[in-house]
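Yeah, one chain of the complex is gone here, protein chain that is, but the others are all in their spots.
Going in written order, the chains are labelled A and B, and every chain counts its residues from 1.
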Amino acid sequence: MLSSGPFARACLWGYGLLVLAFLILPILVIVPLSFSSGAFLHFPLPGLSLRWYARLIEHEPWRLTLKNSVIVGAVATALATVLGTLAALGLARARFPAKGLIMALVLAPMIVPAVILATGAYFFYRPLGLANSLLGLALAHAVLGAPFVVVTVSATLGALDPSLVRAAQSLGAPPWLAFRKVTLPIIAPGVISGALFAFVTSFDEVVVALFLTGPAQRTLPRQMFDGIREEINPEILAAATILIVLAVALLITAELLRRRSVRLRGLSP
Amino acid sequence: MAAASVELRRALARVERRRALGGFLLALPLVAFLVVFFLLPILGMLARAVDNHELASVMPKSAEALRNWQGIGPPPEEIVSLFVAELKEAYRRREVAIVAQRLNREQAGWRNLILSTARRLPDDAKGSWLATLIELDPAWAEPAIWAGLRRAAQPWTDIFLLAALDLARDEFDSIVRAPAEQAIYLDVLARTFWISALVTLLCLILGYPLAYLLASLPERWANPLLIVVLLPFWTSLLVRTAAWIVLLQREGVINDFLIRIGLVSEPLPLVFNRAGVLIAMTHVLLPFMVLPLYSVMRAIPLSLTRAALSLGASPLVAFCRVYLPLSMPGVAAGCLLVFILAVGYYITPALVGGAADQMISYFVAFFTLQTANWGMGAALATVLLAVTLILYWIYSRLVGIERLRLG
Partner (left out) sequence: MRFSPTLAAAVLFTVVGTAQARDLTITSWGGAYQAAQRQLYFEPFQKETGIKLVEDTWDGGIGVLRAKAQGTPVWDVVQVETDELVLGCEEGILEPLDWQMLGGKDKFLPAAVHECGVGAIVWATVLAYDGNKFPNGGPRSWADFFDTQKFPGKRALRKGPRQALEFATMAQGVPPAKVYEALRAPGGIDKAFAKLDSIKKDLIFWEAGAQPPQLLASGEVVMTSAYNGRITAANRQDKRNFKIAWDAGFVYQIDSWVILKNSPKKAEAMKLVHYLTRPENQAKLPALIPYGPTHLDGAKLVPAEYAEEIPSSPKNLPHGVFFDAAFWVENVEKLTERFNAWAAQR
């Protein structure tokens, strides 16, 4: 395209690859360290072992925090997905007064710093009995996750041909059936990737967790936060490696869904 | 004919209204949920920033009397004796600390004044109660403490919001500059903007060429590389922060490497300082720059720059005059997004920064969780919220919120 010659093109490639390396190498470098047989975070490794993973399994706090994180993540994801999908359908359906304002409210949790929601929730949830409870944390996480669902579902809806639904309805399908047989299959990839986003948001969230959890509601990110602050050891890196594997799996799922959605909508051959 | 068309128009409008109502009803559950669990907590936090209930709840009669009293210097004896009586009672109920705590927000040291006075109050006045108080501590003769008490007796207070802007009130209730050892928040705010601006600039410098490269590749090639951009985005923030500490430590991977290849002889200080904050935050926020740039650049037709080239423009001119202006929407979207997100950052600076690298979010958390000074925490959060909303508004004007996506 624009590049005037092979030299400029090579420079661009070199620079681009360096930036990509900057993005990904820091994450990859901790994987081998987590398999170290020593306690120090240096290369070359003294030897390979799984001892840090074994400690992860043995240590009670990790198990408790993992359980809490999964519960909170599941509840938050379910809430965010249902509410977000409905809202996306509603917002796509028609113009109505104050739509811009509603859109701004719905997307605001992505923009407003977590510490503001956390401080607000810290005061507001206690009289409701939601402070120091997994439910309270899950509700706050659903707030943070819902905008992602709205955005991903809206994106798939934007490409939905309304005549398909009308065709179904004119053929006698009641609205619910038309939704289930026509709309849902088309937006499903959007719903699922929205749900994945919402889950990752909750599973990774630490600021609100710092404000809203007591010792019994400790989540995995909170445990990691304390661990990183006090002492980074290969045990933390083992936990981090597991989270990286999870991230890769979720990312690939989301990417496959995106491609499927593009194909379903007939946007590319 | 005309009647039929009016009828049709009405029917259409009816359908349209029904659709609008249906759409609104579908959006309603989420809106209601966000109002209850997002908007109300934030409004409650704003109320906390001006909350002033402590004195009135512990010493209601004195509070009322002080509210109605106007004047400078110690108040009349009847108010003082009322105050002393309620102070004794509060001490007996172990509630005097609540008042002492509140007064300490007016001026450091008043906590001790209130507590030590309450501890040593005699049963009967020697002369007047005012004289008794002054004998216990000469500070009671000063107008400042009584003005402070009167401020604490009001239904709401502005001292926290003022303090968040390095201001305070003196004994005449006029707004003055806060004492130098407390006046750090304008500095913190400026630092927050400065760090965010630097991170945005770094992201742009790193992200623009990368997005340009990706946009110039066929999708078959661009997609796998985009996954590399997206992976950090899906990886836990804490994992990435931990990674940077491991890399940047004094005896960490990067310093090991630099020393081994002989580039430096002494390890560089890269973490627990400003450099660490900038590197780690740039890494965390870079995908938010690359993705909007990429989606804008993808849509720029190649033919335009080709045309410029074929008309004799040099590649640099073609880039500056044609491509760059066309990519500006992406630059604006990416920069605003990165800047907005950076302004609210807390975790990364807290873990990789030093004490002088903390941004405003850190102080919100610090006052709320570490010192139980909720008025101050809420006031700083209010400032942060105001900044964020202004930026959000600018974003919606320049870019449009319908283009807001974090992934």
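The rule is simple: a residue touches a chain if its C-beta (ideal position, glycine included) is under 8 Å from a C-beta of that chain, and two chains touch if they have at least 3 such contacts.
All values derive from a computational prediction rather than experimental measurement.
From the options B:Asn104, B:Thr157, B:Ser196 or B:Ser327, the residue with contact to the chain not on display is B:Asn104. Summary of contacts with the chain left out: across B:Phe233, B:Phe272, B:Phe288 or B:Tyr392, the touching residue is B:Phe272.
Although one chain is hidden here, its contacts on chain A can still be listed: residues 39-41, 71-72, 75, 126, 129-130, 132-136, 138, 214-216, 226, 229-232. Contact between chain B and the absent chain runs through residues 94-95, 97-98, 101, 104, 108-109, 111-112, 115, 181-182, 184, 187-188, 249-252, 267, 269, 271-272, 354-356, 358, 363, 366, 368-373.
As a working rule, only the chains that are shown with their structure count from here on.
Each chain gets a centre from the mean of its Cα atoms; for chain A and chain B, those two points are 23 Å apart.
Remark: chain A residues 1-4, 8, 12-13, 15-16, 19-20, 22-24, 26-27, 29-30, 33, 41-43, 79, 83-84, 86-87, 89-96, 102-125, 139-140, 142-143, 146, 148, 150-151, 155, 197, 200, 203-204, 206-207, 210-211, 221, 224-225, 228-229, 232, 236-237, 240, 243-244, 247-248, 250-252, 254-255 touch chain B in the complex.
Every residue of chain B that touches chain A in the complex is listed here, in rising order: 16, 19-31, 33-35, 37-45, 48, 206-207, 209-210, 212-214, 216, 223, 225, 227-232, 234-247, 249, 251-253, 256, 283, 286-287, 302, 305-306, 309, 314-315, 318-319, 323, 340-341, 343-347, 350-351, 361, 364-365, 368-369, 374, 377-378, 381, 384-385, 388, 391-392, 395-396, 401-402, 404-407.
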